[in-house]
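The excerpt is restricted to a subset of chains, each kept in its original location.
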Amino acid sequence: MHIPPARRFSPYLPFGENKESAWYGKDILTVKQFGVDDLNYIFGVANEMRGMVKRVGTFDLLKGKILANLFYEPSTRTSSSFTSAMERLGGSVIPINEVKYSSVSKGESLADTVRTLECYADVIVLRHPEVGSAALAAKYARKPVINAGDGIGEHPTQALLDTFTIFAELGSADGLTVTMLGDLKYGRTVHSLARLLSLFNVKINYVSPDILRMPQEVMDEVSEKGIPQQVCDRLEDVLPQTDVLYVTRVQKERFEDPANYELVRHQFVVNPEIMKLAKSEMIVMHPLPRVGEISMDFDEDPRAAYFRQMEYGLHVRMALLAMVLGKA
Amino acid sequence: MHIPPARRFSPYLPFGENKESAWYGKDILTVKQFGVDDLNYIFGVANEMRGMVKRVGTFDLLKGKILANLFYEPSTRTSSSFTSAMERLGGSVIPINEVKYSSVSKGESLADTVRTLECYADVIVLRHPEVGSAALAAKYARKPVINAGDGIGEHPTQALLDTFTIFAELGSADGLTVTMLGDLKYGRTVHSLARLLSLFNVKINYVSPDILRMPQEVMDEVSEKGIPQQVCDRLEDVLPQTDVLYVTRVQKERFEDPANYELVRHQFVVNPEIMKLAKSEMIVMHPLPRVGEISMDFDEDPRAAYFRQMEYGLHVRMALLAMVLGKA
């Protein structure tokens, strides 16, 4: 399917006016396809989903619709989130987790696999290790494709849920200072989030080990939008001004010398002690899984938003499924 | 369960008259259990399913019924097709894909596994690497068993969907010339299809490498029904008269000398160039997955029926599930 251009909706149209039809049958492939109005619309629908989940748990908006949940690499979290989103909307799921054992190992192309699955399903969620695979799948599929991560490429629903978390917890992104902490080089989520946040009036700080800095390419893109950015060595220097602290996992295998890993690991741990420096009205986010970057004794702090973030993810994915199936 | 004899229905009964009760609780094990009237009945139900899927997507015919989808070997396509069929009819699925890790690896017999699963489910779909396993399962099960492929044995729902594709696309099988191309020796689908088509007034051509010829045993069976058959070396010789070109995958591992594989592979490729020899009103089928036997630049040709074939498969499996659960 053709990727819709960003900002397709006129910013002068009143919110919600027949916009739903614009999303019917569309693919969700990259954060680049979303403008401010798109985000407002998605978050509006996600917020409705949130209310409905809290009030009644599930409802039959997508009853009779089928999702093919096609995961070429395992991801319990993302896979479960989409499964739950579809089931909470009354739809059904075809779980396809063991792709490596099946037709694909007989040499079938992704194009053929997708064209087969769309004979059985109404929407396809795809997780694939190769960059560009979701766009390829969408090119061949007549039914909507949602990119659930294509290698080091994009993971747009993660970026959307991250941004929705900020909106839901703090009202808006405008005027906020966002600090990204940890592995900013390989972390696909922080790249997409930085791009998406650059649509708003934010400041972004990057705190990471030297060898794991935010790539210049992403910083240039964000800079073009007029967003102030700052690279720092110490979290303490920026924590007091931070409204959103976005923590990512630092993976041992990125370091040649294990001693360096241990050094870094302890240097960037978020715990109750360091969080005394932070505002009382701010949030700490993490895409999870974590392996020690945030200590468990911080979990009960009201600023710890990372499990609520999982719930917002459910609401965003419910919204996206409803939208591309023409039911939002 | 006892395998019902073929042609159980009187050919003089008007179509659809209380026949549904005859299928209630029955197993689907082999193409040998179907006569012309059975096929007419199945295809009639499948056609209704097709209309309902197109009009409303799903309906609650099997609401509350549970399918145990028991796959001892992976098959994304067949497994997904049955899952979708059950879900489109409002039923639920117990997916059991990782059998090798479970009770079975503790030494449990297929008989016990099936008798356990029927405590939880209303119908069992079984894919198993050993010939005769579906019949064994059906012997012990009180609930209906549908054979989704037992090794080099049978794959009756594939043969049914292949034949239904011919009926749906060309109106009937009578009077047609069917050409089977590729690996006709090991291809279980072409054996079953040849047997099923021999119930009708067809001509069959076989085009294959020497070492991958249609087994004499199958040809003898077909011959007994009075069906004209022809073995050919070149597709070009029979393509102009062909109404249905059924292509199968030629597997590299069948050849001792890789050079022979390369030779054969290129010799039997269906592409727009060779298809200029074919009628404009004919169809090209393939059980999929393909690995180059049909070039992708033929996909947009209206005669390319292989993805529509997947959809017909959904309709046939919906019909079979409804029938054996007494709801057709």
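Order as written gives the chain letters A and B; numbering starts at 1 within each chain.
Heads up, the rule we're going with is that contacts are C-beta pairs under 8 Å (C-beta built on N, C-alpha and C of every residue); 3 or more make two chains touch, one makes a residue touch a chain.
Since the structure is predicted, the reported quantities are computational estimates derived from the model, not experimental observations.
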Query - With 2 copies placed, total copies in this complex - result: 3
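Everything below uses one rule, namely that only the chains that are shown with their structure count from here on.
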Report summary line: Cα centre of chain A to Cα centre of chain B, whole Å, reads 41
Requested in this report: Would you pull the chain A residues touching chain B in the complex into a rising list?
Outcome: 63-66, 68, 92, 94-99, 101-104, 106-109, 111-113, 115-117, 119-122
Query raised in the report: chain A touches which residues of chain B in the complex?
Result: 56-59, 74-77, 80-81, 83-84, 87-88, 95, 97-98, 249, 288-291, 296, 307, 310-311, 313-314
